[in-house]
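Selected chains from the complex are presented in situ; the others are not included.
Letters A, B and C mark the chains as written, and numbering starts fresh at 1 in each.
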């Protein structure tokens, strides 16, 4: 499994210098606008703003964005089809009506707008910045520490899973259903024992650097920008005004 | 099976978040207490969270021939108990939303409720019930993994059905539709996941007996 | 089974990226030993993964023993009977609880009978001098032992070509010698061996031919020639093997020395 596209984008993003809190406000503001405002044109506007900010000032590479969108696209399409299909009034068999199509279209618009807005945060803010921000916002230290370690170790484990799976594939481990189940079993058990082993070795490694229960580090402060916040609020106000004044 | 961002109306999103919150807060208290008593358990919990995340990179055999993946909530519940899984599950779902655009922020509450609360509790409940009934350990593990997988999918279908009632069939009709669409893939997958769990514990009993006993198994 | 390797015009690029391999040609005779040398980023591991079938080349073809690698399910399955890749970290290849279980993984998947599987395991463990490890749990083995068991797991599938990434890296001298001794036995058994390595001294001492990778292109030739060539060494960012450096300083012909023993012999008062 290659590194998640959004993670790669976030660490290279020029928007990393902006405060995570400011970007959370922007992203959540867009998500909520898309959800509560009349879907047309709010969803369209939100999608355009989110994509425009990502590809414009956020300078997210388009190929990473395409790669990141592939995962959610499958589910969004499947869910939309499910909503579009309805029961015939006589109760026998599926059909498609104007109303069900309208519902499906509206949900599709919401999903695209919402996913784009979340991706705006995800593609410009590395997880460690968000966790440092959460710590300052009063999320319990223990939970933030566990989340931080989860984030670090998941890449270590992903790498090892990828390598082990490649080795199993090379030895014909996924050719039959029985072989697949056997491979999945050994892969799961091996991954779990590696996870335990990693945590023990990391504990020993950290003990040498004075780990006595507190996991504090010097996190970079990324101060909130009044301009950024003001621009965000103005943009959200504009989206709301347009959507309320010109509903389709 | 994650509900994507934008799929739930604001009220639904809020309601599911409120429903999931007490479990996550309770789990967070457990984690804080655990870490206060044994500081190094941070590392074990972090590794457990990472393990839960990467389980979705493991391929399971499926009927259709396409690949599918274990949900892992049942395995986590047996290994680490439901309260802790509520927190680890919430962290993993947040990471999946932000690293993979899988799931969402406003739908996080609903996803946490089905995958990090109902799934683990149903699985753990089934596991305990089996043991209490005097059934063998592998039966309990099979029940835990397959039922937590199934219950997660039923709850997700209900969440989607409530949010998008069918114009003619109403809520029941749409729940049925979602159940029907996912049943094809999900029931065999639940069986495969249950089977996987039994085999994994058999291997673990041989290669990691100390770890299992330290987890109280 | 013939273990001849013929690679022609092999190219590879990751989606959206620059070419990693560019029109690579490679020819290895059945039963011979090729060392692949190249700095990090030269495309070495990409080449290995193309050879193993894990990566699908964007151009060119790979022919093993007259059979062209095709990236269909059946094609890959056949290819894996012919060629096995052993990566650097043995832990990536050892996933079962005990050594015998692990070594039997490939043969079982090949659909052999129990007796055949057992025979293959015994043979592979014997070739790797690991018979005494068969009943041990994998996690109790030393690094060098794990490395040998990982090779045994591939050997048990009886491939005609074995590709090894840095088989001696991280081993202490004794374990390194055991690993090269095992490779010698596989060579004697007729297996075609391809080894990727950073170690120019090892490549000179071990290989029949070498392939030097520079920015995705390959130059293939005799070890004593290529590893003594200033231009090749400089562009591939390799250092000259020390025996060749010493031989050059002392005016010995480069093709008479290939390792410490032969150099010392050439220097000996009686020579």
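Criterion: contacts are C-beta pairs under 8 Å (C-beta built on N, C-alpha and C of every residue); 3 or more make two chains touch, one makes a residue touch a chain.
This is a predicted model, so every value here is computed, not measured.
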Protein chain stoichiometry for the whole structure, using the labels that appear: A x1, B x1, C x2
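Assume only the chains that are shown with their structure count from here on.
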By number of C-beta contact pairs, the top two chains: A-B
Which integer distance in Å separates the CA centroid of chain B from that of chain C? 43
What is the distance, in whole Å, between the centres of chain A and chain C, each centre taken as the mean of its C-alpha atoms? 40
In angstrom, rounded to a whole number, how far apart do the mean CA points of chain A and chain B lie? 18
Pull out every residue in chain A that's touching 2 or more other chains. 186-187, 193
Chain B residues touching 2+ other chains are 203, 207
Given the complex, residues on chain B that touch chain A span 1-2, 4-7, 9-10, 13, 28, 31-32, 34-36, 39-40, 42-51, 53-55, 57-61, 70, 75, 79, 87-88, 91-92, 94-95, 97-102, 104-106, 160, 164, 166-169, 173-174, 177-178, 181, 192, 195-196, 199-200, 203-204, 207-208, 211
Chain B contacts chain C in the complex at 203, 206-207
Chain A contacts chain C in the complex at 63, 160, 163-164, 166-173, 175-176, 179, 186-187, 190, 193
